[in-house]
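The structure appears right after this line, and notes come after that.
Only one protein chain is missing; all other protein chains are in place.
Letters A, B, C and D mark the chains in the order given here, with residues in each chain numbered from 1 onward.
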Amino acid sequence: MEQAEVMLDLLFYIFSAIAVAGALGVIVNKNPVTSAFCLIAAFIGLAALFIQLDAYLVGIIQILVYGGAVMVLFLFIIMLMDMASEERRRFGLGAVAAGLLVSVVFVVQLLRVLGDYSPGSKVLGVLPADAATDVEQIGKLMFTQYYFPVQVVGVLLLIATIGVIVLSKRELK
Amino acid sequence: MEVTLNHFLFVSGLLFAIGLAGVLVRRNVIVIFMCLELMLSAANLSLVAFSRFNLTESGGPDYNAQVFLFFIITVAAAEVAVGLAIIVALYRAKQTTDVTQINSMKN
Amino acid sequence: MTLLEAIIAIPIVAALAIAFGSPTRPTAMAAAAINLLLILMAFAQYDLSVEGVYQLAGSHPIITVPSVEQPGAQSILLGLSTGVDGISLVLLLLTGLVTLAAVWVSPAEDQIKGSKRLYYLSSLLISAGALGAFCSTDLFFFFAFHELALIPTFLMIGIFGSGPNRVRVAWKMTIYLGVGSMILLAGLVALFVALGGQSLQFGDLQGWANAPAAIASASLENGIFLTLLIGFGILVSLFPFHTWAPEAYATAPTPTAMLHAGVLKKFGLYGLIRIALPMLPNGAAHWQTLLLVLLVGNILYVGYVTMAQKRFDLMLGNSSVMHMGYAFLGIASLNVIGVQGAVLLMFAHGISIALLFALNGHLRKRFGTLEFDRIGGGLGKLLPTLGLLFGFAIMASIGLPGFANFAAEVMIFFGGFAGLYSQQEGIVIGPVQIATMCAIWGVVISAVYGLRAYRNLFMGPLPDSSKERKLVDLTLAERLPLILLIVALLVIGCAPGLLIKYLIPSIENISHLAG
Amino acid sequence: MPAYYLEIIVVVLGLTVLMVETFVSLRDKRSLGWLAILGLLVVLVLNFTVVETGGEGGNTPFWSFYVMDIPAQWFKGLALLATIFVILMSVDFSRVLSKGICPEVEDDGVDDCAENQVALSEFFALPIFICAGMMWMASAHHLVSIFVALETVTIGFYVIVAFMRRNVGSLEAGVKYLILGALSTGFLVYGFAWLFGVTGEMELGAIADALNAPDVHRTGALFAFALILIALCFKIGAVPFQIWIPDVYQGAPMPVTAFLSVGSKAAGFVILLRLLEPFMASEMLNANVTSVLVIIAAATILFGNLAALPQTNFKRLLAYSSVSHAGFLLMAVASAPAHPGVVSPVAAVSYYLAAYLMMTMLAFLIMNLIRVQRGDENLEAYKGLAKSSPFLAFAMLVAMASLAGVPLTAGFVGKFWVFVLALQEKHYYLVAFGVIGAAAGFYYYLKIVKSMYWDSPADAGSSAAVPVVVAWPTRIAIVLLVVGVFYFGVNPGALLSLFL
Partner (left out) sequence: MEEQNLPWIILLLPLLSAVSILLFTRRSGNISALISTGSALITLLLGVVLLRMPDDAVVAAFPWLNLSSNFVVEIGFQIDQLSRGMMFVVTAIGAAVHVFSLAYMKDDEGKARYFAGLSFFMFSMTGIVFANNFVMMFVFWELVGFSSYVLIGHWFEKNSAADAAKKAFLTNRIGDFGFMIGILLVWGLTKSIYFTQIASEVVDEQVLEGVSNGLLMAMVLCVFCGAIGKSAQVPLHVWLPDAMEGPTPVSALIHAATMVAAGVYMLARISFLIPMSAGAGEVIAWIGAITALIAALMALQQDDIKRILAYSTLSQLGYMVMAVGIHAADAAMFHLFTHAFFKALLFLGSGAVIYACHHEQNIWKMGGLAKKMPITFVTFVIGTAALMGLPFVTSGFFSKEAILGAALHGHKALFVIAAFIVLLTAFYMTRLIVVAFLGKDRSDNAAKAKEVPALMWVPLVLLAVPSVVAGYEFFYKGMKLSPMSPAHEGPVNVWLIVISAAMLVFGIGMAFWGYRGESTEPMRLNRIAQVFAHKFYIDEAYAWLIKVFQDGLAAFTNFFDRAVLDGVIARLPAAGAFRLGSVMRRLQSGNLQSYGFLFGLGAVLIIYLVVFK
């Protein structure tokens, strides 16, 4: 095995670990701000995995939209609120047990599915060099094939805009 | 160990499960919301992994999935916006973000 | 619009008219009277020489599908089809008579507490439901029309019922019948599916059922029959699903009790005869013993329950349950004589129980109670006309010859013994014969409680409490509807052939029945 | 006229409502509602008249996302109708709505003053946009278009459920719906990812082919199906994902509840039908898929009907009722197509949903009036209604009878075909559950009838004895619905023949 490939595999484990650790950090930290930062870490780990999967544009968008815009929004809202009381709050024992139970069972089920999923044993190969870049491909698809969903999403965003205005405008009268 | 599709799928599923656990465990509605976003992203990882491994005839990844992913991210962002607006409104009305405090309707 | 459609439509139109402000009692009376006339016209137009088809038929196709038998043509899957044979004609007559009497005995407007419009409208709708069910030759509408009566009955008992338990009783009856009709629906749909799922028309269904091995497996056929038996059984208060009936009838306002116990309840029996017997002959044979056990429960068990009643209305309710056992016996004997007897009994019992409930209403109006102990007896001297008519009614219900009930019971008993001796199998005293003997003992039981009731109400010395009451005997207007019913019972009792000549061809047409 | 014009017109209509409000000074903003209703009626007529159906349209990529077949046309019609009734209700509801957004609004009893009508135009516009989303859902035939359309609707509902942002109930409902809705979206996306992964396709036709191919991976496909099913069960409110329904229905503004229970459910079912079709068609997956659907259907029927029994809040009762109807609909869905009969599951579900729309809207229209004029959603408020407002009481009686499945109403026909389908597939136990559920239904639907007809108002002098005022458009709507319930109950062919 070439060293580059070993390196790539190693990177997979590193980024996966970052993502998983970040995700765990989100749920174990009492402070929402810390949680938010952990989430950013998880998103960055995810973005790295995307890039490893040769989805450069997606990875970058992931960092920009999630790690950037969305998380800023979250932090902004957290800051708006008084989070002092959050610190004192304890986890409910039942809730923890319930969460553990459900997610462990889910992971076990997933493992069994994956164990059975033969196509999943494909090894991550190298893409042919002559393939067009993903930006070009995605852009082309988006605006030649997917123009209908794009327009629908436009309406969706319109709804969201109106909704946010209606819900948060201080004085409507 | 060589990295296979299943590796990515497992990480994706694990993140999804962690997100799910977070939704169930946490009481702060904002953190819950974060966990939901995490779940979405985790699902995205599966999508990208499948895209990368379901090679098209030309040998490249199936970019349809990546296009889909753009829509998912867009929708998720919109959802975050609306969701946070609702949470803020709730906070204004009830001065709390604890989901166990919002249970005026039951049975 | 065919004659039958008019018969169904008239009460509905009259009910609508009442809802929109037409004078209540005159409208209802007119509708009932016109309907009775139309039903008699239907008898006149019915051609006895034509066999094996529904007559006076009309059809409005609603869903048509490409025909299975004739490629290219369309056949009716679902349609508002009407038609009658002898069996339905007889039941139409029953409905017409009881409806007229029920509207007639309805109290004058000022005596109804609550909405008068609702009162008369409900009666008419119940009647329309029964008429529709008896005329329909489409499984869907056959079922649907019967259910039309559910809500009016619920409202009538709940609003106008008597007694402190009316709420509970109305609920119980409605839920019970709701369960029953849902089970029935499942059974009917299963039958429709099992017979190919291509048509809901009786004619087509029967045609397919007549084909050899029409239903894929015996267990399926048995299952469908059992479902239908339970479904119809609940509606007819087959033991052990009978506990809704006595209280409901005791509580219901008089016209509702008359229509429900007299007419609507017959729907279940009609359904068994019209659908279950001819279309599922093997299922019928398979469950014959079970049905016999249950109907003996109706006759003996409920008979003894009836005997223990201390209130006249409850006694009537129970007795009506008990007598259903005889109709079931006629059906369970699986031969032409028994089934004819069952239909005749449906007619006779319908009229006689309606008559008894009408009298029950008169007693309730005069005493406010129906407990034997509190009335105390001795009314014969004080209310001679009521006593006389009451005597007729009681005698009819305990099967005195001359009343239609007797003729019907005799037919049923003969049906039960028709299979006693055959050249092939020799002599068999089988379950049917044993059940028949139990049923004959039931005649004794019904005489016991019938005569006890008459004894406790009308005979013996007059207690002081009654002397103080200003009791008025029946007025002429009150008598007429009762006399109408009594005359019907007597005419059919003395000349049952008047109806049987319509029944015989139709019932002999049900293949698989022993001759 | 190509079908996609319909949605465009609807979106433009929504924008028009917003624009008019912004640029025209209105004395009474409720006239915007009439404008919206008028516009939607036009679209409704167009939908069933000039729009071309069935054609593939062309080879443009558009037609891989969008189909216009009979079910699509049908569900577009349902969406439009539901929206029309919802806006009609919103007009009546405007006063309560304004109080819910801005409690400081002067309660001078004047409804028709623009100053007192807070955010009313948005409350008209959002359902119109959501309606467009539902119409897209009806036509969606591609994972992406399904997802986008579905989320358009879902996000729209997040907003309008929480619309009364000063009303705790509305907000609470909004949060619950948001969290659980987002959770289900997560499962949906995850499921779509797997479906794409297993089949390599995103267009439903291609997916069907892929699933039918011998080399499809069974476990993977089933896993994808399970994840998608979880999300869709949430949308339609099937057990065990019905949990949000009672709370959200109770908290949401009345017209929104109606919209949720009719529109959202119908849209959920159309997606469910579309996504199920490839799985059901695959012989390898069929058995598993069917068996789980049967279990879900049985549980849903049982839960919906039994949990409704002790309920005294009418709105909440209708929520449980909505769960139970989802169960009956699932009965039909679970009965695809091993033994094709005359009526297909799609036809049965379509008919059922149309009937459900009529009867539920009827109930909500009346409930809305009572809520606005008597301020009460409990059964108490209905006591003696038959005396004070016999017309409304009768209409409610019809609605309840139809919901309960009393024959000669549209609701019965729906149940009838559902039973036919289930028995065709020999789902005998499921039918048994259906029987139990339907019988229990008699109790709680008639409970309302009992309140209206048997009981007298708790205190005679109170508002309960005053007749409820019914504006003429609402009155017309009620009359039309009552007639419709009966007409389609007696003549089901009028609707069903579209599918035959």
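The criterion applied here is as follows: a contact is a pair of C-beta atoms (placed from the backbone, for glycine too) under 8 Å apart; a residue touches a chain by one contact, two chains touch by 3 or more.
What you see is a predicted model, and the numbers here were worked out from it, not measured in a lab.
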Note: the excluded chain touches shown chains A, B, C, D
Across D:Leu211, D:Leu276, D:Ala307 or D:Leu408, the one contacting the chain not displayed is D:Ala307
Among the options C:Ile175, C:Leu471 or C:Leu484, the absent chain makes contact with C:Ile175
Only one of C:Val13, C:Ala57, C:Val167 or C:Met307 touches the unshown chain, namely C:Met307
Sole touch to the unshown chain from A:Ala95, A:Leu127 or A:Ile165: residue A:Ala95
Where subunit B meets the left-out chain, the residues are 20, 23-24, 27, 29, 32, 99-100, 102-107
Where subunit D meets the left-out chain, the residues are 175-176, 179-180, 183-184, 187, 219, 222-223, 225-227, 229-230, 233-234, 239-241, 243-244, 246-247, 288-289, 291-292, 295-296, 303, 305-311, 436, 440
For subunit C, residues touching the missing partner are 172, 175-176, 240-241, 243-244, 301-302, 304-309, 336-337, 340, 378, 380-381, 395, 400-402, 406-407, 410-411, 413-414, 416-418, 420-421, 426-427, 429, 433, 436-437, 440-441, 443-444, 447-448, 451-452, 455, 458-462, 494-497, 500-501, 504, 508, 515
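In this text, only the chains that are shown with their structure count from here on.
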Ranking A-B and B-D by C-beta pairs in contact puts on top A-B
In subunit B, the residues touching two or more other chains are 9, 16, 19-20, 23, 33, 42, 44, 49, 51, 53, 64, 67, 71, 75, 78-79, 82, 86-87, 89
Note: subunit C residues in touch with at least two other chains are none
Subunit A residues touching subunit B in their complex are 1, 5, 8-9, 12, 16, 19-20, 23-24, 26-27, 32, 35-36, 39, 42-43, 46, 49-50, 53-55, 57-58, 61-62, 65-66, 69-70, 73-74, 77-78, 80-81, 86, 89, 91-92, 95-96, 98-100, 102-104, 106-107, 110-111, 114, 117, 119-124, 127-128, 131-132, 134, 137-138, 141-142, 145-146, 149, 153, 156-157, 159-160, 163-164, 167-168
So, in the complex, the side of subunit C touching subunit D is made of residues 61-65, 77-78, 80, 115, 118, 140, 143-148, 150-151, 154-155, 158-159, 167, 171, 174-175, 178-179, 182-183, 185-186, 189-190, 192-193, 197-198, 223
Interface with subunit D, subunit B side, in the complex: residues 9, 12, 16, 19-20, 23, 29, 32-33, 36, 39-40, 42-44, 46-47, 49-51, 53-54, 62, 64-65, 67-68, 71-72, 75, 78-79, 82-83, 86-87, 89-90, 92-94, 99, 102-107
